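Entry: chain A
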Amino acid sequence: MIQRVNPDLKKYLVKYGVQDWNECFHCGNCTAICPLTDQGFLFPRKAIRQVQMGLKTSLASNFDPWLCYYCGECSETCPRDANPGELMMSLRRYLTSVYDWTGFSKLFYTKKIWEFLTIIILFILVIASFVVWFPKEQIANFTTYIGDHSFLKVIEAGDLIMAAVVAFVLISNIFRMWYLTILKPKYKVPFIEYFRGIYVLPGVFASQISFRKCDTDGRLYWVNHLLLMTGYTLMFILVVVFLPKFQVSEVYNWYHWQRLLGYYATFGLLFGLSAMFIGRWRKKSEKFKFSHLSDWLFIIMLFLTTLTGILVHIFRLADMPYATYYLYIIHLAVLVPMICVEVPFSKWSHLAYRPFSIYFYYLKKAALSKQHKSKLAAAA
Partner candidate 1 sequence: MEETRIGLYVCWCGTNIAKMVDVENVAKEMESMPNVVVSKDYKYMCSDPGQDLIIKDIKEHNLNRVVVSACSPRIHELTFRKALENAGLNPYMFEMANIREHDSWVHTDREEATRKAKTLIAGALNRVRWHESLEKRTVDMNPATLIIGGGIAGISAALEIADSGKKVYLIEKSDKLGGHLLNVDLTYPYMYSAQEMIKPKIDRIENNPDIDIFLNTQIEDLTGYVGNFQTKISQDGAEKELKFGSIIVATGLRAFNPDSIKDYDYANFPNVITSVEFEAMLKSGKILTKEGKEPKNISIIHCVGSRNHDYHEYCSRTCCMTALKYSNQIRSALPDSHIYHAYADMRAFGKGCEELYTKTSGKDVIFLMYDQKNDLPKIKKASVKDKCEMLIELNEKLSGESVEVAADMVILMVAMESNDNAKTLGQTVGVSLCGNEFYIEKHPKLDPVATTTDGVYVVGSCQSPKDIPDSVSQARAAAARILAKINYGTVEVEVTTAVVNEELCCGCQTCVCVCPYTAISYDEEKNVSVVNEVLCKGCGTCGSACPTGAIKCRHYTDQQILSQIEGLLSKSLELQEV
Partner candidate 2 sequence: MSFQPTIVSFLCNWCSYTGADLAGTSRMKYASNIRIIRVMCSGRIEPTFVLKAFREGADGVLICGCHPGDCHYHEGNYKCLRRFHLLQKYIKQMGMDEDRLQLKWISASEGKQFAELADSFTEEIRNLGPCKVKEVMETLT
Partner candidate 3 sequence: MGNEEKKPKINLAIYWGAACGGCCVSVLDVHESLFDVVAAADLVFWPIALDIKYKDVEAMPDGFIDVTLFNGAVRNSENEYMAKLLRKKTKILVAYGSCSHMGGIPGLANFSDKESLLQRVFDDTESTENPKKIRPQTEYEVKEGVLDLPEFYNDVKTLDQVVNVDYYLPGCPPQTERLVEVFMAIVTGAELPPPGSVVGALVKSQCDECERKKSDNKKINKFYRPWEIEDDGETCFLEQGVICLGPATRGGCGVRCIKGNAPCRGCYGPPPDVIDPGAKMMSAIATMIDSDDPEEIAAIVEQIDDPAGLFYRFSLPSSILRRTIK
């Protein structure tokens, strides 16, 4: 298919990132220096080309950006200072909005005020719902009945509904991702490979093992990311899925599994976040040179959530019901918009797209190798 070169696309894409990548003169350095580049999956340069030429269709079918963990090597050595790494970052934002059929993602990324508004509205809604529905008399013994006060059921229900909505949005978007990257470009994936590929997913999701390749010259982004990611996931599961098991009235011993898990998750979150904070603040390494508003928002909100969570925990142990209660509200008021906005529509959605991109990568490779084999057979 002949595509029309569209110079306006990148003007639009600027909204998802900081620059327009026109300096690139296609030496291929970024691709070659990238530790993750694989045959057929040519990292940044191909994407840069698609952006420069405004090849919208090709871009939508390109999931390379999800494979990138932004080690910054490419931007560091780029002879034209074209920042391919940041392009991948920006493209992840763009692709998120491409996959998202609801249109929220696009709205949040391109019109920042909407993201703020949504967050603030949700924030207020959460607080308001407490104000309206929370039985005031329980506040005084909030610390002792935290696991079985009557409002918990409501919170739990809300929790699950939120999880369901988020999951629905994410899953439907992943289907769109599959459509755009595999189906539409007509990669003929052998059916069996879909199942074989399934095995890959959980492991990858848990470990993000390919990220390790990016830790060239001894940087420990992977460890950092792993801590943050496992912490977050753990916390997410504990809070959203196992809320009744997590939020209990009884104070267990410090070595109880529940507390240990909680501490680990908190530590992971705190450590990962502060490393990110410091990095983005100093802008020393390539990967932290540019920060989109959405990056900051996400970090700040997650940090706030963690912080408030810790405080809730401390206050509760210190048996300070009022402080615990108010912080609990704030905690939820931050947590809810963070999960509702960030997870399906913004930065945090990569926790779903990344592992799936690896899955699709696996599928595409299988399709390509089959294609290659049949070509060879035809030639023979």
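Basically, a residue touches a chain if its C-beta (ideal position, glycine included) is under 8 Å from a C-beta of that chain, and two chains touch if they have at least 3 such contacts; residues count from 1.
Regarding selection, all candidates are chains of the complex that A comes from, given by their letters.
These figures come from a predicted structure and were not determined experimentally.
K.L.:
State which numbered option touches chain A in this complex: 1, 2 or 3.
P.N.:
Looking at which candidate touches chain A, I get 1.
K.L.:
Sort out for me which residues of chain A touch candidate 1 in the complex.
P.N.:
1-5, 7, 20, 22-26, 46, 49-50, 52-53, 55, 58, 80
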